[in-house]
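A protein chain is absent from this complex, but the other protein chains hold their places.
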Amino acid sequence: MISPISVSIDSLNIALLAPMAILSFGALAIICIDLFAKNLSKSFYVMLTLLFIFIDFTALIGLNGPSRGFFDVMLVDGISVLAQGIILISSALFIITALSNKPFKEFKKAEYYALFLFMIVGFQFMVATDNLILIFLGLETASLSLYTLIAMHNRNKAFEAAIKYFTMGALAAGFFALSSLVFYALTGSVELSVIEKVLNARNYAPGSAILAGIVFMLIALGFKLSVVPTHTWTPDVYEGSSAPLAGYMSVVPKIAGLVVAIRFLDIFLHAQIAWVEDVLIFLAVITMFLANITALVQEDVKRMLAFSSIAHAGFVLTALMIGSTQANSAIFLYWVLFMFTNIGAFTMLWIARHKKNLWDSRYQHPFTKFSGMVKVSPMMATIMAIFMFTLAGMPPFSVFWGKLYLIGTVVDSGHVILAVIMVINSAIAVYYYMKLIVYMFLKDPITEDGNIYIANSSTPIKVIVGITLTFTIVASVFVEPILGIISTLMKSSGL
Amino acid sequence: MFEAIAFYTFSILVIGMFGIVVFSKNALYAMSALAGGMIFISGFFFLLDADFLGVVQIVVYTGAVMALYAFGMMFFDSTRDVKENIKFKKIIYTLSVLSAIFTIFILMAPIFSTKIEAIYPTLQGVGNVQMIGLILFTKYLVPFEVAAIMLLAAMIAGIVLVKVKMEETPTNIEVARGEK
Amino acid sequence: MEKYLYVALFAPIVGSLFSLLFTAKKKNVITALVTSALLLLSFVSSLTLMFAVYDGLSLHVKMMGWISAGNLSLPFGFIVDNVSVVMMVTVTLVSSVVNIYSMGYMMHDKGYNRFFTYISAFVFSMLILVMSDNFVGLFIGWEGVGLCSYLLIGFWYEKESASWAGNEAFIMNRVADLGMLMGLFLIYWQFGTFSYEEVFAHVGSVNVGIVTTIGLLLFVGAMGKSAQFPFHTWLADAMEGPTPVSALIHAATMVTAGVYLVIRASDLFMLIPEVGHIIATLGAFVAVFAASMALVNRDLKRIIAYSTLSQLGYMFVAAGLGAYWIALFHLMTHAFFKSLLFLGAGNVMHAMDDELDIKKMGGLFNAMPYTAILMAVGSVALCGVYPFAGFFSKDMILAAAFNGGNFYIWFALFIGAGMTAFYSFRLVMLVFFGDKVYKKFGFHPHETYPFVLWALLPLGILATIAGFFEHPFEEFVTKVLDKYEFSMSHSTEVGLIFLTSAFVILVIVATIYKYSRGGFSKQLETMPLYLLLKNQYYIPKLYEVAIFKPYYALSKFAWKQIDVRIIDFSVDLIARVLYKSGQQSRKMQSGNLSDMLRWMIVGTVVLLALAIFYRPMV
Amino acid sequence: MEHILSLIVFFPLVAVFFGFVINKDSIKTFGIVVTFVEFIFSIVLWIGFDTNNAGFQFVEYVSLIKQFGVSYYLGVDGISLFLVILSTFMTLVSLIGLNIKKDIKNLVLTILFLEMTLVGVFLSLDMILFYIFWELSLIPMLYIIGAWGSGQRIYAAIKFFLYTFAGSALMLVGILYLGYQYFIATGTWSFSIPDWHLLVLPFNMQLWLFGAFFIAFAVKVPMFPFHTWLPYAHGQAPTIGSVLLAAVMLKMGTYAFVRFSLPLFPDASVYFLYPIATIAIIMVIYAAMVAYAQEDMKQVIAYSSISHMGIIIIGTFAMNAEGITGAIFLMLSHGIVSGALFMLVGVIYDRRHTKTISEFGGLATVMPRYAGIFGVMMMAAVGLPLTIGFVGEFLSLLGFYKVNWFMTLLAGTGIILGAVYMLVLFKRSFFGEVTKQENRELKDLDKREFAALIPLVALVIILGVYPKPVLTTIDMSVKKMINLMQKKAVLPDTRKLLIRVNSVGGTK
Partner (left out) sequence: MITLTHYLTLTGILFSLGIVGVLRRKNLLMLFFSTEILLNAVNIGFAAVSKYYGDLSGQIFSFFIIAIAASEVAVGLGLLVLWYKRSGTIDLDSLQMMKG
């Protein structure tokens, strides 16, 4: 017979759940409001969403250090807090871009905001646990919402993107489940901490099965992180979705995936299984190379940026392979810096969004569109150029510091050749970023009308660009405090 | 003995059904086979003392999921044979065989351990459903709620997607096809 | 006395800078007057210094620091001693004369102002060359005169041949300069200084091999500047410049810088008689070699140029054999009579509208008697007929050669003297006497401006009488330079002198006789030897074929083939390969969902294969 | 005076921000004023510079990222002082000579930005800071070449950018690795050069690190065979771009050799002495030959730059005070002279819109002043004594003679071959009859051009006649550096060589 179970409220550690709860409440509130009051302005929803995100953020700030709750299902440690922070900040930046000049149907719908909040909740759960079940659920919640958000852009390309993303996601989900099964069979547990303990006790045998489990997990997470060869969705999905959403996708799902990957791979890197290191290096290198050389030949800026974000993911993968505290700090530093720049860059494309494709039947932002932009819209061109140089890792802009720290970490870990490969790749990458700059600055204008480049701009969007730009330029000053925060949190989570 | 017979019977049935799903040219057959396969899978659950799962499998999968598919099928008018233009057959065969061999090879290996203590052991004399309920509302309370959120989100998503009004004419697709 | 030194040194550059202001403007006599005045001032100062030096003064000033790096501390230092002051006087004297002469000669030239700028700049450089107290200072002047020579040879830059000759002169000198530069480097790393004083003070304590190397390298520089074989071709081509330039630079002063260098570094060369011997041998060779080319040449100025070359050979013989003061003496006398010859030739050219072919002249004596006389004086001096200046210096050289036991050198010089006599009087005869061929070509020759002739007079006088200063000169310069002791008996010496003089006079008479009878037959001109000489032993041709053209072809090859085809191509190839592979990898993005899923499974399969088969060493 | 270095570095940047609001018509004057003030600042720096102190002066230190040892660290010594002045001076002069109307505002602001990066490179004492400026300098140059260039400008700009960027990629790894070595040695991170100077590295590591740095510097210099970007960049760039590229940007590479390669890796530098000297000799001879074969005036000067950079490298790797001081002086002189030559080509290009040599001939007749100034610069380029070109070339070769006389002889052929291509260029374009009708009407230099060129001519002469104050200041710091190298050398052979090449006497 079952004896009654008594659970004290304190042991649940409700504070850990608070951020997600707030957002879930927010999503429900939005849906309810929509039931009663139709035709509310989109600015209302945006601000409401922003408000909830803000509250969520304040709830998050109180948290630090590793603490578990809800029968040890929840695990909020340093990287969790960091990742949630990044997710929330990007979300806030993203949702403001909804206040564009041109009307877009999806932003008028309350469901959009509700799904958006659900998605954030999903990501937050994903990073706030080490239980594979909850990770899987968070992942799926977020993904399903995301597919819908993409499709709601309501273009043929958006549907195509959503279906491609969805189908591959379904396959990835299958692999995730299979990997979980393998580890469950190996250890009798679905919690990473227990898995580690048991595997340690079993001395990491049998090797093949463990490695196979890792492989399935790598494929599933690699899909989220857009690691070759599971990256094929990235350019198509970015191209199909609206620019800010593409920017958002290049940051948030990846950081969530990175956190899971860090937690998961930490087990094996601690055990110093050389296979994992080698395979990760292999994946990182082909991811970088393939993405970079493919980006060289792109004709559309958005697609180019998609490949660029694959390459950046490959870059970060190297630090994942190292797995030291410093390396994990490097990942987060890189990602924070990359976040601002990338969102800024995609927002710039969003600003340049217009109704019809003017210069190419397929692409909205072909390179030719930006020809001679500096003559008709010098400010925009300069800002865009700064973002491009930043993504290229040009000093002293933000990503450079991330790159510096990351390569420094790789060098410290003794992988000098890998570091050389990384810098060679960043040298290759310069070409395609520069291609846009060449078009903007060195070619003759394609149009007299500078408004085409700011067709979709509005004050809030300009503010977003301003924030990201400022951060990008004066990153030199921010790097020190950010790195301080990251290191503190990282050390406290013992990764 | 009974277990073995049941296992092999169900195995053959399930593999057969899913084989039809994978290889059939007719969507209707495929769907029916899938539904059948699902039901037979619930047989395994019962065999494995997971009564609750067995029930859920029948109710959710065969009841809800397959019904959804059936509705979709009506919508798509897929009673006809499906013409599939499969290219690179050799690659597909190679990949199929290889992935099958590797997956099965790995799962056939004795990967489980004998020394593991159950963390949430099944208690003697307590029904499966009861046990599930107990764990679900203590340990897995949060996942359970997240699943609720997920289902809600999926529902909203489904509604939103179907509700979407057409903005662009399908001409773009024609153009894209014409390019090939 | 320092101020005289500075005046002598800087007066010319002041003049140069002054007239520089006018270069782009119209002709202005004031430039000529000012530069002439300043050159004269410089001459006077030099003369004053000479007297002071005669009274025992030796001036050594360090004007200011110039280069200092590492252990090197190199000032601008100037030294006025018995040797340099002789050079100063010679240079300033000849240059003053030439400058004044040029006022008439360049009267109608549109580059009038520019000309005087260059001349004064040249004098300044030359003075630096001779006055410097260290090797690098000498090198400054060395290059400076090279530059001025380049500018003046190419003075009429519209003429292709002139600018070509300028380039040739500059570049050839550069080749030799490299040798000299190497010599300087060796000096520095051996002695830690460039100053003559210190170098010569320690030169005795240094390995002879090194001193020999230094000597040879310095001599390479000297060969270039003094146009010794094989660098001699530039000098003949340098005749493209205005004639006063030829007189000043390519006869009297600059080309003798090489001799001056050997004299200046006599303390060093004395230690290495083997090198001296090489110098002397080369000098003797050039003396004959150049004279032989002068035999058949029809170009008025080139004949004199070859003669200059030949005489430089004489000087090197003297310098190489250790008879430094004789070399210096011949240098000085040569300056006088050779510039006289050139300037006279300038008068002729002027009269003949810049015609240079002596076969087109003839009988000019009537038209320009004074010039003819002056040139005759110069020629006689050149041939070394008593009592003209050349007699004293040249015979001394022959004696020195004989004295040293180098009979083959002596013999070469002896033959050279005969040749000199022949070509000199061939020239005089063809130009001033015989048929008035020029009338056929429609020339109207006339005597030049009187002031020009007056200006030539000092040179004429010096060419005549300078020889009598032999003993005071010897006494004067041997205070610094080593004395040269004749070991042979006085009677041998006298015998030699008579032999040579007789031979020379015989040749002169024969030449005059032959040419007053219409010269040699035309058939001679088809002889191989004649052609060989006429074509300057085919050496310019050889340079053209063996150096200039291959170099250009090689350069083109380096650019078109190596640079563009190989290096740049391979750089671009990297980019192209990357781009091409991008186009290939792009195919992976077929856009087809099936392919995407398959890639995913391919990845899985590959990784699974790795998981099963790949076991790295831990 | 305490923050004068920051002032010098960032004043142009501040000016750029002000410049945004200035009207197009006045922007050039604004640019000249700013660069003039900047030049005055650099002169003030020289005046305030203590010529008896061989170390870094006016040091400013602010820690940027403590954990990672990155700092804002500026300082100046004898080696960098004059390169700073050269940068400010050449920017000023090139702006005065600027003759572009198209998008003038963008151009002027870009040049001011470029000036900041150039000065920053020479003043940075933190390696990361150095790298920042090093890379940042590419951006304005990319824009200048690509936007105001001619014909193949975009190809040239991209080539320039990618080549140099890719070249310095490895350096970044090298920097990080050195930082890590410092961390291992001391327990704290540091990228500051004075700190690194204390680091004694094992020989093998030196070799690798030297290689990593070498590629970056070699591309920048540019050394054979990494030089092919240069002719394109010069050929297509507008005059002002070529001037700054040749005058200052190329010096970044050779400066970096002196500043980093030699003192950080003394043993590797000595180890690679002969291979590098061989490359340098190839540069000297090969580039001179290629220059001779060119048909475009600007290309001649572009290749001549490579040739001269070869001499600078030779001087740098002479490893003695004579050679290195000479090399640094030669950087200055080549900066001034090649800058001037490019401006001169720009003058004729403005008039005729062509740079092909065969289009000209007889220019001396129609443009005597122009020909005169060109002649002066040409003579400086071929290293005539009493011009600025001689001093550096002489000292560089002099220094290297002690290392190897035969290689010096080969490198010395540069003075011959240099004369060949320069004189031939001069002859073909300035001498002879005026054959083309278009050339008859050409105007001689105008006031603006004079204003830009006369200071250069003056400098060429003044520094040729009296280089001593400059040389002694450089020499002081160079000697300090050589002492440091001797102290740091881990191989006895290195020390022996350093002592040998730095002492007089005993030559073979």
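Which chain is which? They are A, B, C and D, in the order written, and residues in each are numbered from 1.
In this section, contacts are C-beta pairs under 8 Å (C-beta built on N, C-alpha and C of every residue); 3 or more make two chains touch, one makes a residue touch a chain.
Bear in mind that the values here come from a model prediction, so they are computed numbers and not experimental data.
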As a test of the contact rule: which chains in view would the missing one touch? A, B, C
Among A:F52, A:F107 or A:F159, which residue is in contact with the omitted chain in the full complex? A:F159
Contacting the left-out chain: of A:S100, A:S180, A:S308 or A:S476, that is A:S180
By the contact definition given up top, give the residues of chain B that touch the hidden chain. 3-4, 7, 11, 14-15, 18-19, 21-22, 27, 30-31, 34, 37-38, 41, 44-45, 48-50, 52-53, 56-57, 60-61, 64-65, 68-69, 71-73, 75-76, 78, 82, 84-86, 92, 95-96, 99-100, 103-108, 110-112, 116, 118-122, 128, 131-132, 135-136, 140, 143, 147, 150-151, 153-155, 157-162, 164, 166, 170, 172-173, 176-177, 180
For the chain that got dropped from the picture, name the residues of chain A it touches. 132-133, 136-137, 140, 144, 147-148, 151, 156-157, 159-164, 166-167, 170-171, 173-174, 177-178, 180-181, 184-185, 188-190, 235-236, 239-240, 298-299, 303, 362
Touching the missing chain, which residues of chain C? 586, 589-594, 597-598, 601
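The working rule: only the chains that are shown with their structure count from here on.
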Would you mind naming the chains that touch chain B and likewise touch chain C? A
Ranking A-B and A-C by C-beta pairs in contact puts on top A-B
Using the average of all C-alpha atoms in each chain as its centre, how far is it in Å between chain A and chain C? 78
What whole-Å value do you get for the distance between chain B and chain D if each is reduced to the mean of its CA atoms? 69
Which residue numbers or ranges of chain C touch two or more of the other chains? 575, 601-602, 604, 608, 611-612
Which positions in chain D touch two or more other chains at once? 162
For the protein chains shown, what form does their contact graph take: line, ring, star, complete or other? other
Contacting chain pairs - touch in the sense defined above: A-B, A-C, A-D, B-C, C-D
Note which residues of chain A are touching chain D in the complex, please. 374-375, 378, 389, 394-396, 400-401, 404-405, 407-408, 411-412, 416, 419-420, 423-424, 426-428, 430-431, 434, 437-438, 441-443, 476-477, 479-480, 483-484, 487
Where on chain D does chain A make contact in their complex? 64-68, 70, 103, 106, 128, 131-132, 135-136, 139, 142-143, 146-147, 153-154, 157-158, 161-162, 165-166, 169-170, 172-173, 176-177, 179-180, 183
Name, in rising order, each residue of chain A that touches chain C in their complex. 163-164, 167-168, 171-172, 175, 207-208, 211-212, 214-216, 218-219, 222-223, 228-230, 232-233, 235-236, 272-275, 278-279, 290, 293-297, 428, 431
